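Take a look at the structure below.
Left out: one protein chain. Kept in place: all the others.
Chain nomenclature is as follows: A and B, assigned in order of appearance, with residue numbering initiated at 1 for each chain independently.
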Amino acid sequence: MAHVVLTDLVKTYGTFKAVNNVSLRVEDGEFVALVGPSGCGKTTTLNLVAGLVPLTSGDITIGDRIVNDIDPKDRDIAMVFQNYALYPQKSVYKNLAFPLQMRKLPRDEIDLKVKEAARVLDMTHLLERKPRELSGGQQQRVALGRALVRDPAVFLMDEPLSNLDAKLRVQMRSEIKRFHQDLKATIIYVTHDQLEAVTMADKMAVMNGGFLQQYDSPATVFANPVNMFVASFIGSPAMSLVPLEVSTNNGDTALSGTEGWSMALSPLNARKVQNSTSKKVVLGARHSTIKLHKHVIAGGIPAKVYTVEPTGDVTFVQALLSGATVNISVPPTVSVAPDETVWLEFDQQRIHLFDGETEMALSAA
Amino acid sequence: MTAVGSPADSACRKNVQRTGILRQAWINRSDYLYVLPSIGVMLVVIAYPIYYTIELSFFNTPPSLQLRDKIFVGLDNYGLILQSNVFWRVTLNTIIWTVASTFFAFFLGLGAALALHREFFGRGVLRAILIIPWVISAVAASYIWKWIYHSDFGVIGAVLVGLGLADRPPNFIDNVNTVLPSLIVVNVWREFPFAMIMLMAGLQTVPDQLLRAATVDGAGPWQRFWHVTFPHLKGVSTVTILLLAVANFNSFIIPWIMTGGGPSNASHIWITHIYELAFGRQRWGVASAYSVLLFLIVMTFGYFYVRALSGSERKARG
Partner (left out) sequence: MMNSPSNPTPKARRPIDRWRWTGRLFLVLMLLYTAVPMIWMLLTSIKSGFAALQFPPQWWPDEPTLASYQKLLDPTNSVGRDFLRFFWNSLFVSTVTTILAVIVAVPAAYAFSRFDFPGRKFLFFAVLLRNMFPAVIFLVPLFILMRLLGLVNTHGSLILTYLTFGLPLAIWLLKGFYDNIPIQLEQAARIDGATRFQAFILVVMPLSVPGIIATAIYSFIGAWNEYIFAYTFINRNDQLTLPVGIQRFFSENTTDFPGLMAASFMMSLPVVVLFLLLQRYFVKALTEGAVKH
């Protein structure tokens, strides 16, 4: 196992910059998820690490070796693809043996390793089948097995679960996590599903438009998103973002909505807003941090209910506020109806404030 | 915490613009090895002939002289061609031949492909039989049809007489008026299976869901074809029609073997005419000038051809 360091990685196609100065460090044995919407440059970044596309500029270090100009086969990596990329004409056994054959291992050693991998992944009975005779989950497992037999320095995974159905995905998610814990493997995992990243990774790198937005532990990214993109991308349902104006209420800094109401701020939040040069501030709040009241309360902000979505153990209410939609979760016992007016109470400790122009999180310092 | 937020960074430009074409070519030098054999072979066999044809078109080459003693005549050959009646006759023949053959081959092929699309007993056998004429050599086809058209013992003539439709067997290919249509029938016989195969392949890409959706929306068979199937076949059809047109424009064997261009040039098309001028009458200069003209015509619809063929990479599904 080895650590991986990306320094100022750039990849351009013609004039299009797919990856923009991405730098990050993956520690030995760490599970890092590259996450972002499609087209954000995460798969390109992974392909750069794999050596499947040539680098425009920057450095890639695997272990203590700069691998910029080294062939994929000599980078000591293994990769799992979204469509599994199993060799359709080869049996499972031969698929697993292929990377070992390429490394010219003796035949009996190959046999030993293939059978061991098959045993670990519980697919000894499938060895003689062809990929097309396997289910999606089984194919996925063979793809994992093919990466596993190699005992590589780094595992690269490109959306390995997105072709599976929802139930299987949850199951494979825990299998891959277990696989990481048992092997202490260094894994770089690309996904567009923030839930996968949050549940599996030690650290997540959120990407957008070819730029690395934030690189930290899922808990930190969740709690302290650096900008509005990260805030809205991580977490489900998404964080509600409400654009507001800065105003003063009896000399105190407050925020006001288009409906004419204003919201008082805690001293810390007021300081954040005062530090900003912009008059526009975006309020961010996760569904669980907002309280919904059916009657007027002090400090409550009136909003109109738009839809109500009961899911069983929790009901999601969407309400319109200052031109934006706010997600609130309430216990299933609370009954609200569309078009009803409700009063929202925001938790000053847990709201997020963003600069309405730069979209960056406001800081108190 | 590493946070690179605002997407307004441009410090990495320096490395991008220096990647010029030559550098890229050098980086990808091994890629050229894969194409080199094809391009190499084609250069030898094509570039030189094109050059030589153009050169020769400016010379007079009397049969009495060796080819290397040719006489420079400037554009005379071109003038000669454009003034001759035969040129216009042959051009008209070529247009009729190309357009009619392409039209009938395409639509018979389309009809057969549609009729064969539905599963029924014996479909595989029927399809195989319909494909055979395309595989048969054009030389064999020419002889077979020449025999069928035979003015004394031809089977078509015999059938017509037997049914009382004619007093005596008609003379199909020794008649100025019937020779070209008769040859087109042979040509279509050989070519419609190609259109059929291409369109059958195209039909397989028409999504069933769309057809079902159209049925639910109340579309009849004709409307389904026109609104769903046909738009899906557009890409394949363009490619097929162009390939057919090119093949027809360039065809030689059928008229050459069946009639040699006769009677009195009624079945000469450009290619057979050029061939006769060059190899029959040793008029290399005029034949080359003809070739250059032909070349120019071919290049104009070559432009559309290449666009359709390379464009079908993306368009065929449209």
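General observations
We take it that contacts are C-beta pairs under 8 Å (C-beta built on N, C-alpha and C of every residue); 3 or more make two chains touch, one makes a residue touch a chain.
What you see is a predicted model, and the numbers here were worked out from it, not measured in a lab.
Note that of B:Phe87, B:Phe103 or B:Phe252, the residue touching the chain absent from this view is B:Phe252. Considering the full assembly, B:Leu114 is the residue among B:Ala100, B:Leu114 or B:Ala166 that touches the omitted chain. In the full complex, subunit A contacts the hidden chain through residues 47, 50-52, 71-73, 75, 77-79, 81-83, 85, 87-89, 98-99, 102-103, 146, 150, 156. Contact between subunit B and the absent chain runs through residues 21, 24-25, 28, 31-35, 37-39, 41-42, 44-46, 48-53, 56, 67, 108, 111-112, 114-116, 118, 126, 128-133, 135-141, 143-145, 147-148, 150, 152-153, 155, 158, 161-162, 169, 189, 192-193, 197-198, 200-202, 204-205, 220-222, 235-236, 239, 246, 249-250, 252-253, 257, 270-271, 274-275, 278-279, 284, 287-288, 291, 294-295, 298-299, 301-302, 305-306, 309-310, 312-317.
Going forward, only the chains that are shown with their structure count from here on.
Averaging C-alpha coordinates per chain places the centre of subunit A 54 Å away from that of subunit B.
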